[in-house]
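Here you go, one structure.
All protein chains but one are shown in place.
And then chain A:
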Amino acid sequence: MDIAQQVPQHPRVRDVLADQCQRLFFEYLESFDDNEKKTMIDELCQPQRSTVLINYRHLSNFNDRLARVIQDEYYRLLPALSRGLKQFFREHLPKIEMEAEKLERFKRTVLSDKELYVAFSDVQMRYKLRNLNTSKMGMLIRTTGQVIRTYPVHPELISATFICSDCQMVCPDVEQQFRFTQPLMCRNPVCNNRVHFALDLTRSRFVDFQKVRIQESQSELPHGNIPRCLDIIMRNECVEQAKPGDRCDFIGTLIVLPDVSQLSMPGVRSESAQRSHGSDDKGYNAEGVRGLKALGVRDLTYHLAFLACHITPAEQTNVDTLLSSDSKKKRIETMMSDKNLFANIRTSLFPTIYGNDEIKSGILLMLFGGVPKRTMEKTTLRGDINICIVGDPSTAKSQFLKQVSEFSPRAVYTSGKASTAAGLTAAVVKDEESSEFVIEAGALMLADNGICCIDEFDKMDPKDQVAIHEAMEQQTISITKAGIKATLNARTSILAAANPIAGRYDKSRSLRHNVNMSAPIMSRFDLFFIVIDECNDVTDYNIAERIIDLHTSGTRCSVPSLVTVYTFNEIRDYITYAKAAVQPKLTPAAKEHIITLYKQLRLRETSSASNGRVSSSSTPITVRQLESLIRLSEAIAKMYCQEDIDIQHVQEGYRLLSKAIIHVDQPDIDLNEYNRPTNTATAPVAEEAMEEDIQETTTKDDTKISLDEYKRLTNMMVYQLRRMDEEQEAESQANGTNIVMPGVKRRILINWVLEQLADEINSLDELARKKATLDKIIDRLVHVDEILIQLDKRTVSQFGMTTEAKDGTNAEEEDEDEDPEGNNLYLIVHPNYVADDQ
């Protein structure tokens, strides 16, 4: 009864290419095995699904030509592909063995009602957002961007059914392309209606539609340009997959939309206002400059948009893509076989920083990282290596940090001075618009799976330092605030830089006294590096050369001396590859070796503690250091791309660990430097002769002693002085007298020490030398370190201990005047002094 069917219609132009592709695509679908077909059908049975996802690479393996044609003419072929899909189901459904009821349902719900679509995944043609131009139009491509705005989902009319208002004739299936299109005229040949149509909602077809706006991601942005934006149009299943802030990969094609409201780009605020003015009286509606049509002009701008068929979260450069590129693969292989790999990467990574090889090694290993593990109890052991650099100002600390944050794909650089715990970890904030509480990511979370560089770590408030304890060891951040309770991942390595407390590193003190950090935080760093600004002809000369080179290079071109073996990109690729491809395990031999090394460390630690000696290690050796050692060994094995951790790897790790954390480079102490100037001048002749003798004969060994020795002797003396003090006090209390004589005579002290050292002294000569050394040490302790306090008789007398109580002292008082050595002066320990490392 449809009159219109009898009306002769124009023969439709057939798209031959499309028909061919439809047939080839049909063949491709036939090549699927039964299981795959079944899963396809199962999926399409679900009410919301109407898209079949095709793996593009799989397709190109089946028929390369078809794949290439689809790539080039995607937009044109899209309808043909959908038709091919439907045709496939229609013809193949009976052949597939399935329950009859299910088939029936599929036929009913899918084939008759649903519009089916084809989407592609795994497309290799990737373009930067900036390079998307008209030449790419209609091609199947992939692009990446950061979603900045999403619009609400709404239904889009894709094929409409109209009813002519004049004759009630039905015009079915009017295709809609991005704008509302009415039939040109009524299909009833006798009806002249061209304008008045009503949309029949029930017989029209809609799909979900959503627009999102993406912005060029930071890494793709060329230097000195403003990031660009692009609108993405998504339909069906793709809807609601991208959230603002996500980095996503979009597969689809570029299309051009005529854009009516675009004349005023960007930023004519007045236009909307003008429109509203115009609209009431002249029928000049809000369609941009349509009014211009009357003047014989038409707006010329078009709008570029991206029609996406498939969305995936943006992948970092993963191993597959790396290996798929032959040149990169080859490069990685050559790097793997490089004998001098460690040193080469190290120098390539920090071309502008002179020396400091240990730090470079440490940072390099941090980039590789260890292997994270899970214990039986489901707690995780971190694989990330944390590093702290402590050092004098202007020793390239910040430069290390900056360089790492530039190099590493996921790195965040912050300064401890300006960040609070909330800024570093995560904060609950009230959203301005919705007034809901939301979690705002801090630097540590932003660097998840990357590196967080924190400069001026020591300037952070101690309270804030505490807040990152959890992040550093457990690698999570827990938030309990304002009704939100969440545990968030913060799997980052931390690279921190700190200044010593006094501005300069005091080598005579231990690390802990040099850095303003709590012990728990310190133990969480695997490696501590100390950079000391020392005056040294050779290094200075080299540094000067480096700097002059830098200034010479003049206009921004690369510095010739900075040509490196590998480029940043190569190293980056290599690291990505090594991280993903290798998960090294300990060999039994290496295990043994680690155990012995750890035992050694512990033994040294405990023995030095029991000896009353100050251990020179900067942190106490605990299980954490054992873990560090394992992590470092793992990282080294990873760097060489080896699955097994050998003894060599452990040894290298141990070397680094001992360089960094156990042994703090402590210099010898030059005792002469601090000698009392009056010492030799007024000394009695005999003594002077002796002293001169010593000074002539002794080598540097005597005037310079190692810091270890110095500390050992100091502690010995302090200990003895304290003990004697206590004894005296006890004695005086026992005697019932209140007069306490503070201090010990210098001579007595020296003698006591010499007694203690008796077994180390073999000859008289040595004894004399030792005595001289001790003298100097005491001088230094009194005058420089101010650990001991020297009291002469007048000060002593103020304590009221003077005369009668002890006659001996009286007698000796006369001697003292002729005793410039100060042998009879009394020494006490400075009350504020706390012995190191008890």
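Going forward, a contact is a pair of C-beta atoms (placed from the backbone, for glycine too) under 8 Å apart; a residue touches a chain by one contact, two chains touch by 3 or more; residues count from 1.
Here is the rule we use: contacts and distances are computed from a predicted model.
S.K.: Between "UDP-N-acetylglucosamine transferase subunit ALG14", "Mini-chromosome maintenance complex-binding protein", "Regulator of MON1-CCZ1 complex isoform 5" or "AP-3 complex subunit beta", which matches the UniProt record of the unshown chain?
M.R.: "Mini-chromosome maintenance complex-binding protein"
S.K.: Which is it among A:Gln176, A:Ser398, A:Gln474 or A:Thr587 that touches the chain not included here?
M.R.: A:Ser398
S.K.: Would you indicate which residue among A:Arg14, A:Lys95, A:His223 or A:Lys485 is in contact with the undisplayed chain?
M.R.: Once the missing chain is taken into account, the touching residue is A:His223.
S.K.: Which of these, A:Val256, A:Ala519 or A:Ala730, touches the one chain of the complex that we don't see?
M.R.: Within the whole complex, the residue contacting the unshown chain is A:Val256.
S.K.: Take the complete complex as the reference. Which residues in chain A touch the chain that isn't displayed?
M.R.: These residues touch the chain not displayed: 133-134, 137-138, 146, 148-149, 213, 215, 218, 221-230, 244-245, 256, 263-274, 277-278, 282, 284, 289, 291-292, 295-304, 352, 393-394, 398-399, 402-403, 406, 418, 533, 535, 537, 540-541, 543-545, 547-548, 550-556.
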